[in-house]
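This report concerns only the one structure given below.
Missing here: one protein chain of the complex. Every other protein chain is in place.
A and B are the chain letters, set down in written order, and residue numbers restart from 1 in every chain.
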Amino acid sequence: MSTTRPASLPIAPAQPAAAGAARPSREGAASKPSTAFRESTYLKHLFGYEILGKPALRLQRWRDEQAIRAYEPKPTDVLSPPLVCVAQMKELMTRHYLEGRYASGVKKVAWVTSGAPAEILKAFGFFLVYPENHAALCGVRRKTEEIATEAENAGFSRDLCSYARTDLGTVLSGKTPVGRLPRPDLLLCCTNICQTVLYWYRNLADLFGVPLVLIDTPFLYGEAQPHQIEYVKRQIEGIIPVAEKVAGKALDEERFESVLQHARDAADLWLEVLNRSQNRPAPMTAFDGFIHMGPIVDLRGDAVTVEYYRRMLKELDARVAQGVGAVKDERYRVLWDNLPIWYRIGGFSKLLAQHGVNVVVSTYTYAWGELAPLIDPAKPLDSMAKVYLHPILNRSPADKLRVMRRMVKEFGLDGVILHSDRSCKPYSLGQIDERELLARELGLPALLLEADHSDPRAWADEQGNARLEAFVEMMEGRG
Amino acid sequence: MSAVAGIGIDAGSTTTKLVAVDGGGAIVAHAIEAAHPRVEDQVARLLDELRARAGAGVGVPSVATGYGRKLVKEVTRQVTEITCHARGVFAALGTPGTLVDIGGQDSKVIRVGADGRAVDFLMNDKCAAGTGRFLENTASRLGVPLDELGPRAIGARGEEAISSTCTVFAESEIISLIAHGAELGSILKGLHRSLIGRIGAMVRGVGLERPLMLSGGVARNVAVRELLGELAGEPVVVPEDPQLMGAYGAAILALESSEGRFQAPTRRE
Partner (left out) sequence: MSLPEVLPSRAEVIARVKSQGKRLLAVMPIHYPRALLRAYGFHPIELWGPPDAPVAQGARHFQAYTCDIVVKATSFLLSGGADVAEGILVPHTCDALQGMAAVLHDFVHPRQRVLTLYHPRERREADRLYYVDELARLGRDLEELAGKRPSEGEWTEALATETAATTALAELYRDRPRLALGDREFYTLVRSREYLPSEDFIRIASAVQRGAPRAADGVPILLSGIVPEPMSLFDAIHAAGAAVVADDLACGFRRVYEIPERGSALERLAASILDAPADPTRGTPLAERAEELILRMTSTGARGMLVYGVKFCEPELFDLPRLRHYLGEAGFPMTHIEHELVSTLGQQAVTRIEAFVETLQ
């Protein structure tokens, strides 16, 4: 049977691995970054990005939109055609990575963790690289194994987070599906998602020889204490002098405020987008959500991101009004906990849709929306301290369980899939108890699915799919 | 002999099993063979033999399960081994409870509901030494025939602690123990204890509802039965043909689907 999606989902154009990639000098020892991290020029930036790149991507978006609109649904389709706005999302993300190719030496570049208070750097005009997003992209493109192997050859254990291995592999070999990543001038690392990022960024700081600003966020076993908030606030303030030194200019307060406003507006809209799936049938799947997360993560604080989610919301509302579901014959509604399995998003989506299962909500995509109300552009540093202290991964698992219980009610769920992710311990430890409590208290089929968010070597199709199917059979058995 | 009314095929990772049941759900024929690389051909041959022996007609409903289930095209439906084992053991023992199935690639603990459905299940982690293969590998490394593993472990005077969770580490630990002159039986007992420890964690995870039942080829291992019994605080219940339960459950499901009793919608390909 045919796959139903006419437009492919990849977010950036395929590129051959950078030529002339440097190899580590000693087996099992990481010595220096690849020579691929060389500087670009203003001229290249002007031609490659402004004059040629941007218009070409605009044209491509127009073609993609036409293709989606022209798609004739087949009776064998189990999924509705993709949202038309996906073409714009693809344009935004590709443009971002394209600009990155020419950013080194032209703009100041910062590599930041997904949960870092990057709004300050954005206000300074830094070009931001999110290595986690890049690693996820490598996962979607099935490039993880090849690139992570570069890090493993340099001595990084396969037991380490696959995002970190992918990023370090790119740093050491220059390999990436997006052409080239720009060399960082500054690193910003926030431990509100894990300690892993700290060890990872210490390696980046050491390899590139650039300053690392750490925002250390005490893990919240309960309510946040005043000294913890104060600590985070002091550290966020501490970003400013370092960024001023690297950027060679002072913080533009007005711009900072507007970046925060955009971040807040986009997060508000993103939350609304996700909540549209409370409708029956749900107009999108959580797998769509994983793909559409790109802008809220990578382009947080940009006006275009606000525009994008406004447009997306409109399209979803139209679907809701017409009663169109993302899964054509939606019979079971399911929650996904933890990061996606990037290299199987399409496969899972289809496999589950064949059984009338729509994964309508995930705790992961919510992480970028649920804290929106805490952002207050009038009190930038205070509100940022609270926001960046409170992501779901920095709160106790009991809190995550509460969120999941609430989602079961609000989204009318029939089952729960907990992805036990080898690469993300803070998200995964606790899931065995969470699964048990959800199954016992709510009487829902609950599946613990062992995999890895981007390393396909931790996944076996036969074993994994059998577990998913058995889970579906359990829901079917309940009628 | 009564007419064949349902056929179940369990294409597992190490063995291929076939069970035929009559209209009352009783087993009228069965076959067990080592898994063939071309499982489709193997199943076709087994079905031919069944037709010749038991006179089963071509239109008899059939269900395939196990890892090779997708390769068996000529069946009515394909169902996972979790559902099939639950159904098979329920049909054989007639009671709900908690079912342990220790397979070659996968170990599973299934809570079987009052109607024979799988209510909840857990399976081993990919890297854990919680599968039958763990015992098989070690047995061959130690030069102990597979069917002697259990008796030698149970007959041991002592017990060595094998606390590695990873198979590679466990092997290394065992070699050290042998080098230090530990008794083979005591090592084997420790090895079984380590496997059952992992299974025990899964049993607690889905909840122990008595009786604790055991299916799969490993059920013939007396040490596994005894140590699991210790864990449950009462003897484990083992069906007569533990290895056939997946195929038997599949046959029962085939029979029920022909009677319209099985509610699950047919899988679309």
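FYI, a residue touches a chain if its C-beta (ideal position, glycine included) is under 8 Å from a C-beta of that chain, and two chains touch if they have at least 3 such contacts.
Remember, predicted model here, so these are calculated numbers, not experimental data.
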| item | value |
| --- | --- |
| Candidates A:Val78, A:Cys194 or A:Leu371 - the one touching the absent chain | A:Cys194 |
| Absent-chain interface as seen on subunit B, which is shown | 125-128, 160-161, 163-166, 168-169, 172-173, 175-177, 179-180, 193-194, 197-198, 200-201, 204-205 |
| Contacts of subunit A with the absent chain, listed as residue ranges | 26, 28-31, 154-157, 159-161, 164, 191, 194-196, 198-200, 202-203, 205-207, 212, 214, 216, 218-219, 221, 225, 227-228, 230-231, 234-235, 238, 396-398, 401, 420, 422, 425-426, 428-434, 437, 450 |
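Just so it is clear, only the chains that are shown with their structure count from here on.
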| item | value |
| --- | --- |
| Subunit A residues touching subunit B - in the complex, by the definition given at the top | 1, 78, 354-356, 420, 432, 435-436, 439-440, 445-446, 448, 450, 458, 460, 462-463, 466-467, 469-470, 473-474, 476-477, 479 |
| Subunit B - residues contacting subunit A, complex | 67, 79-83, 105-106, 117-123, 125-126, 205-207, 263-265, 267-269 |
